[in-house]
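Everything on this sheet refers to the single structure shown next.
For this view, one protein chain was removed and the others were kept in their places.
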Amino acid sequence: MAIDYGAPPLLDIAGLHLSIPTSGGDLRVLRGVDYQLWQGETLAVVGESGSGKSVSSLALMGLHPRRASVSAERMTFDGQNILGLSRPALRKLRGNQMAMIFQDPMTSLNPVLTIGEQLVETYSAHGKGSRAQATERAIYLLERVGIRNARERLGQYPHQLSGGLRQRVVIAIALMCNPKLIIADEPTTALDVTVQALILSLLKELQEEFGMALILISHDIGVVSSIADRVAIMYAGTIVESGGADEVIHEPLHPYTRGLVDCVPRLRPGRERKPLVTIPGIVPSLLGPSRGCLFRNRCPKALDTCAMTDPAVQRTASGRVFRCIHSEAVLHAAHTRPADPAPVAAGGRA
Amino acid sequence: MINYAIQRLILAFFVAVAVSIIAFALLRLSGDLAMVLAGDGATDEEVRQMAERHGLDRPFVVQYFDWLIRMLQGDLGTSLFTHRPTMEMILEAVPVTAKIAFLSLGAALAFAIPLGVIAAAYPNTWIDRAVLALAVAGKAMPTFWMALVLMYWLGVQLRWLPISGSATWQHLVMPVIVLGTSVMPQLMRLTRSGMLDTLESDFIRMAWAKGLPAHVVFFKHALRNAILPVVAMSAISLGFLLGGAVIVEAIFSINGIGLLAYRSILRIDFPVVQAILFFLSFVYIFLTLIADLINAWLDPRIKVK
Partner (left out) sequence: MTDRISDNTAMPEALPPSPTREMLWRATGHIGFLIGLTIFLTVLIFAIFAPWIAPHDPYAQDLTRALEPPVWADGGSWGHILGTDNLGRDNFSRLVYGARVTMIAGVGATLFSAVLGTAIGVIGGYYGGRIDAAMMFLINVKLAMPGILIALSLVSIFGGSLLVVTLILGFLFWDRFAVVTRTATQQLRNMEFVVAAEVAGASRFRILFIEILPNLTNHIIVVASLEMALAILVEASLSFLGLGIQPPMPSWGLMISEARTLMFTNPHLIMLPGMAIFTLVVGINLMGDGLRDITTPQGRG
């Protein structure tokens, strides 16, 4: 299905902030997140743990911790302002228009309810039809996600299924109400490597078949690059770079993206055997306000000015977006230098 | 499940044996019962006769096995005071105590579960704090004092309820309030903490993400998981209510097992005391066994093992 970029986006987020009050001060988890998503599109949101990639989608569904405060310049889904929605209205959206697939299939199904009950209840809760219709749809979807003997499976409990099967059940649950948007939060991280690829291709297949938009959250840029249309890289609560998946991976503009790409051996050009690369340092504390680029302590190209001002959002002619004070040309020149030392050697520990 | 049940049964059996030895030994090792039985100022000859009559002159182990065998045949001995079979006296007293115990547990659960769920739904708010304060107050209330205060207030001042006996349902109201209050706090805290733990779990986040209404998330998804320890605790509470009714039965003059035990202790009627101690332990062992099996049955994860 071709994506119509001329149409208004299904999801439009700008300047999303989220902070959680703690005894040590406000934990500013999201510090201005912007992205758009069109019907039928797959967006991969990539970042380290603690970068805010999961929280941003939880905020989208209204599932963030209650004591957190959320604000945004714009947060619309299908033309509706999500921030302005009442609790019941938001509830009617969840599971119905937008569904979520969580990371760990071992814990995301209720251990004391049957598979069938957990499928059917979503359908019933949104008044989609009778219990019989719900059961029929459950069986259809279980078969569609590749579960044999679907009818018998309905009466089983989660612990009777393997991890891969459980994740298929979770996917079927997400599809029950035929949502416009599915958010998959690290859907394969907890699974065996052999199952990971199967689940990812299943997701892609279903997305195309049902014409949904898909947000794929992952810490592994290599895993998602193959199925995403666009990629957004998150670091310390902001999106530091976004653009078409191929462009971002092959020509990263932000030094952090560069580091992420270098961490994945099979994505590096030339395919020569280099030692495994890591990005030195750790994600900075998100307590309280800050000044300057939050990546500067780990950045091989950091300058004194990086500590002075927040890096502005820059747009390239081809429509790519990144947050760095260096210009596109400087970044490119640096990357293509012949004797480019491994980034690991360049960064100092904070 | 079968293996688990057999395992639990074997443990229960050995605990019962150990308890029977202790219940027996307790009143034998404590001093010369023959002297107590013969009364103050009895001659040595009278004491010797008393010992012979009750078989107290035989070795301890012989006495124990004699007692055990007779007990297994349903002969719990004869009361030294009323000269009636102990079994008869216990069977007379049990229904009253059991009725009050079940009613108290029911009343306690009827308050504990909704309050625990509400507190967990609004953690660290004034609702939560009020519920916790209620738990602290209930736990700190001396049962005998509460009974007296209720008696004075509801019985004497307002004249709403009769103050002693167990003839009508009105007689049972105050005992049930007092006993219910004594077990309610723990059940409530357990419901609350179980709910708090469960509400943190992934499948609850998933339930919210499915757009289920709050009451479905709380009662169908969370409570079903959080209730497991409450079920176990209910059985233990029931055991406690059966054995701990001494004070309430004594104050309200209810002829239950607690009052029988209390009177027998005061009269040094050791066959009755021994029999009640063993009977209550046995009931407790049985109840915890049942609780474990119900838990295994409620939790599909154990069922398959």
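For clarity, chains are labelled A and B in written order, and residue numbers in each chain start from 1.
The definition used in the following text is that a contact is a pair of C-beta atoms (placed from the backbone, for glycine too) under 8 Å apart; a residue touches a chain by one contact, two chains touch by 3 or more.
The shown structure was predicted, so the numbers you read here are calculated from the model rather than taken from an experiment.
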**Message:** Among A:Q80, A:Q160, A:S285 or A:T316, exactly one should touch the missing chain; which is it?
**Reply:** A:S285
**Message:** For chain B, which positions touch the chain that isn't shown here?
**Reply:** 11, 14-16, 18-19, 22-23, 26-27, 30-31, 136-137, 139-145, 148-149, 151-152, 156, 189, 192-193, 196, 243-244, 246-247, 250, 261-262, 265-266, 268, 273, 276-277, 280-281, 284-285, 288
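Please note the rule applied: only the chains that are shown with their structure count from here on.
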**Message:** Can you work out the whole-Å distance between the CA centroids of chain A and chain B?
**Reply:** 54
**Message:** Quick check: in the complex, which residue numbers of chain B touch chain A?
**Reply:** 201-203, 205-213, 216, 220-221, 224-225, 298-301, 304
**Fill in**
Contacts from chain A onto chain B in the complex sit at residues 61, 63, 91-96, 99-100, 102-104, 107-113, 121-122, 125-126, 157, 159-160, 170, 173
